[in-house]
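My questions all concern the structure below.
Shown here is a partial selection of chains from the complex, left in place.
Read from first to last, the chains carry the letters A, B, C and D; within each, the first residue is number 1.
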Amino acid sequence: MNFDIHVMIDTIWIVFKAVPRTFLLAAVILILGIILGAVLAQVKLRRIPIISTLVNIFVSYARGVPLIVHIYVMMNLLPDLGVSLLSVFGVTMKPHEFPSIIIVIVTYALLEAAVESENIRGAFQSIDPHQIEAGKSIGMTNRQNMIRIIIPQALSVAIPLFLNAFLKNIKGLSLAFTVGVIDILAQARFAAALSYRYLESYIAAALVYWLICGVLQTIFNRVEDKLKFGAVR
Amino acid sequence: GNGNTSTEETNSEAATTEETTEETTGEVVELTVAVENASNPLSFTNDAGELDGYEVDVINALNEVLEGYHLNIESVSAEATQVGLDTGKYAFIGGGLFKNDEREELYLFPEEYTGVSTIEIFKRADDEEIQTLDDLVGKVVHPVTPNGGIFNLLTAYNEENPDAPIDLQLGESGNFAQRFQALHDGVSDAVVMPSNLGANDIITELELNVTTADEPVQVNPTYFVLAKDQTDLKEKLDAAIAHLKEDGTLAEISEKWYNENMFDYELTE
Amino acid sequence: MLTIEGIEKSFSDNKVLKGIDLKVNRGDVVALIGPSGTGKTTLLRTINFLEKADKGTITIDGLTADCHNVSEREIIQLRRKTAMVFQNYNLFRNKTVLENVMEGLVVVQKKSAAEAEAIAKEQIELVGMSDRLNAYPMELSGGQQQRIGIARAMALKPDVMLLDEPTSSLDPERSAEILKVLQKVAKTGMTMVITTHEMNFAKYVSNHVVFMEAGNIVEEGSPDQIFNHPQEERTRRFVQELENPFEV
Amino acid sequence: MRQVSYLLGGDAVDFGFILETLPTLIRTLPLTLYIFFVSAFFGFILAIIVAAVRIRRIPVLSQLMAIYASFMRSTPGIIHIFVVYYGLPVLLSNFGININNISRMTFSVVALVLYNGAFIAEILRPSYLAVSKQQHEAAISVGMTSWQAHRRVIFPQVVPIALPSLSNALIDLLKDTSLLFLIGLIDIMGQANIIIANSYGIYQLEVYVAIALIFWLLSSVLVAGLHALESYFGRFLRKEG
C-alpha cells in the first residue's frame, strides 16, 4: 500500500486553512436555520390553517429533494432574483457577478430550516404542558415563557440534534463547491491533485473533521449536562 | 515515497500473494482493474446499463492476448480509482492518465501508451486573440476543477510565469456542456480542456460558436497506471499492448470511439 | 374583588362546570370543597385562564373579561392580578428553589435581581425551606415542592391567590403553620380562593365556604352555616362524614 | 437551437426528455430501496446499542462509542465509503483475513449502517432522556423488568419526541445511497449522473427535475408513514392539548 505519513501531516496543515471559513459558514447556516426552523415549527405545532399546509409543502420539498438539485436550482434562480432585487435599490450587477457565498448561505439556511423545524417540533413534544402553565400562571407573556421556561427545557433534547445538524452541514458544504466555495474537503482535493496523494489527503481531511467534532462534542456535552436540572440518571 | 515505503510494499506484496494463491485457476491470475464510471467516451455505463467505452474495449482486447493474467474491470468514481490503486485493491487503473514526475514516483507506467490526450484551448470562433496559453493572461478562464491534468498544467504555467499569471479560478467547472455554453455566451473567454472527452459532439449538438485554438497546448500519451509492485504484470502488459498496436486492434477501437486513429498524433514531449 | 358569572366548561361531551356564579370580596378567604372530580381545579384554572371557559364572565379588581372572547393582552393583565398554587406543584424544572420564587418578580414585575432575591428569600423562610435554596425541584420531597409552590405565589403579592389543595402533601404541623401564614396575608387584604380537602381548615380559617358537586355549587355560606346548619341534604351527608370518618 | 441551462432564465424544460428518463431512473429503484431498508434496519439497531451504552455510561465502552459517534458523524460519507471499501481489506489482510471478494453491496451497506447509526444514536439518546424517570419507576414498581418497562412504557413515549428527527435522518439515508456511486453501484442518483455524463450535461436540468420528482415522492411516502406512527404513539399527547 502506498501511504506516506509525512505527506499526510503536511496535508493536514493545508487542509486546516479551510477550517475557519468552513466552520464559520456552517455556523451561520445553522443559526439562521434554527431561527427560521423555530418559526416553522411553531406554525406546525399550532396548526394554523393554510400557512401550516404551505409550511408542510416547503419542508417536504426542502428535505425530499437532493441537495445537488437544490444547489443547481438556486444557483440558477438566485442571481437573477437577487440582481433584480438589487436593481430596485439602484445597484446594478450582472447575474454572474452575484456573490456565490450568498447563494450558498441562502440555499443551505433554507434547507437547514426545514430540517430544524422537525427537530424542534420533536423537542417541543418532550415538554410537560404543566410547565407552560406554571409560567403563564405567574403572569409571563408567551414570549417570556418561551425564553425562560420552554426553550431551556427543550434544549436538552435539541442540543445533540443541533450538533448532528452542524456536522451534516459542515460536510454538506462540499457540494457548495459547485458554486466555488472551497471547504475542507475541497482543500484536501486540491492537495491531492497536486501531490497525487489521494489516500493521504482524504485521511488528513478526515482527521481535521474529526478534530472539529471532538472539540464541539466536548463543549456540547458540557452544555447538555448543565441542562439536566438535578435529574441524574 | 520516502521513509516507510519499504514496509508498505511488503504489505501489498503479501496481499497480492494471497490473491495469487486463492484466486488462481490454473496458470491465470485474476486481477481487478478500475476505470471511471461516468467518463464518456473513455468508460461509462451505456443506455443498456452496461459498462462501455474506449478503455473498456481496450482492456477486453488485452484479456485476449495477455499472458498469465485475467483482468476484471470495476467501474468506480475517478477519486475511487486512485484510492483503490493506492491501497492495492486495483492492479491498474484507467481514466486517460498521463505521465508526470509525481506519478512516476508513486506508480509504475507501462512503456506502451494506450491513448492520447490533446489539451486544447477552446474559444469563441470569432475571437482572434487567443491562440496560446500566454494569450489567456487577463482573460476570463472558465473555472477549473482541482483534480486532474488541466489544473496541474495551468498551475505549472503560473509557477513558471509568476509576474504574469493566468487568473485561475478554482471551483466545480460544471458539466462539459455548461462550460461551452458559458464560453458561447461570453461568461468566460476560454475553456482549457482535453479534446477527447466529447467536446466536438457538444459543440455540434448545441450549435455553439466555439472552436479550438489552432494548435493543441499539449498532446500527451495516456497510460494505464500500475501499482508499484506489479512489475511482472507490467512486462506482460507491455507485450500485450504492443501486440494490439501491431495488429491494428487499438487503431480500430480508436476509430470506433473517436472517429480517428489517435495513435497518428505527434506527441508534444 | 373577584366575580364570576355563568361559567360553563366542557371537555368534549363531559360537562365539568355547569354554570358557576361566585362573588368574592377583598380579603375574603373562600374555601372550595367537594368530592374528587367535581370541577374545583377546573374552576380555579378557568379563573386563571389556563382553561378557556365555554361561557361566562370573570371580573377581577374591576376588570371584566368575557371568557369566550378575550384577548391575549387582557388575559395577561388579569393573570397578573392573580397567582396560582397548583395541586401538583408545577415548579419550573429547570430552575432552583430560589430561582423558582424569583422568576416572577424579575421577569414579570421587573424588580431588580437584588430586590427579588430578598423578597424570595423571605418567602422561602416563611415556608421553612431556607436550607434548600439551590436544590432543583427533582431533588425535593413532595411537601417541600408544595411549599415552594406556595412561596412562589405569595412572593408575587397578587390581589387574588388561587390555591389548589395547598397543604395536601404537608403534615398537620407544617400545614397549620402555612395556613396561619396565609391567614395573616389575608388580613392585609389579599383575597384567596382555596380548594381543600382539609375540612378543619375550611371550618376555622375561611370566612366563606363553597360546596361544589358535579360541576354545580350546591351550597355556600359561612363556615358555621355549612358545617353546623347545612340547608341541603347532600351537604349534610358530606359534612357528616367528617366527624369521624375512620371509626369502623 | 437548444440552449443549455446554466441559467434557467428563458430556457424551456424538455418535458419529453423527463418522461423518457423516468423509466431509466426508476429501473434502479429496487437497488436504492433495498440498500435503504437494509441500512435503515441495521443502522437503527446499531443506534439503539450505541445510545444505550452512552445513556448507561458503561465505562470504556461508553467512551469508545463516543469516539465512534464523533468520527462517523464528523467525516464525509466519501471518506467512509473509501475507508470501508478500500481501507478495511488492507487492515484485515494484515491479520491474514481476505475480504476482497465480499460484494460491493455488502461494503456499501456496512458503510451506510456505520454512518447513519451514529446519527440516529444521537437522536435516540436525548429523546430517551427526555422521558421522565418517574415513568420508568412506575413501571418497575409494578414488577416489570427494565426491558418490559422500556418496551411498554418508555419507548412509546420516546417515539413522538424522536420521530420528527428520525424522519430527517431517514430522508438523509435515502439520499446517502447516492454515495455508493463512488464505488460503482448504480442507484437513482448514480443513474442520473450517468445520463448527465453520457449527454455531456446537455440534459442536466431535465435529469434533475426527474430525480427531484422521484426523491420528493419517495420521501413524502416515508414521511407520511412516519407521521402515521407519530399520531398513533402521540395519542396521549394530544389529549394533553
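Just so we're on the same page, a residue touches a chain if its C-beta (ideal position, glycine included) is under 8 Å from a C-beta of that chain, and two chains touch if they have at least 3 such contacts.
Since this is a predicted model, take the numbers as computed values, not measurements.
Look past the single copies shown: the full structure has A x1, B x1, C x2, D x1.
Rule of thumb we're sticking to: only the chains that are shown with their structure count from here on.
With centres taken as mean C-alpha coordinates, the chain found closest to the middle of all protein C-alpha atoms is A. Among the other chains, the CA centroid farthest from that of subunit B is the one of C. When every pair of chains is scored by its C-beta contact pairs, the maximum goes to A-D. Computed centre separation for the pair subunit B/subunit C is 83 angstrom, with centres defined by C-alpha atoms.
Here the CA centre of subunit C is 51 Å from the CA centre of subunit D. Averaged C-alpha coordinates give centres for subunit B and subunit D that are 34 Å from one another. Multi-chain contact residues, meaning those touching two or more other chains, occur in subunit A at positions 1, 128, 199, 202, 231.
Multi-chain contact residues of subunit B (touching two or more other chains): 11, 15, 79, 83, 86-88, 174, 187.
Chain pairs that touch, as defined above: A-B, A-C, A-D, B-D. Taken in their complex, subunit A has these residues touching subunit C: 128, 130-131, 133-142, 144, 148-149, 152-153, 227, 229-231.
Those residues of subunit C lying in contact with subunit A across their complex are 48-50, 72, 76, 79-80, 82-84, 86, 88, 90-95, 103-104, 107-108, 135-139, 152-153, 156.
On the subunit D side of its complex with subunit B, the touching residues are 1-4, 6, 24, 27, 78, 81-82, 85-87, 89-90, 93-94, 98, 100-101, 181-184, 186, 190, 193-194, 196-202, 204.
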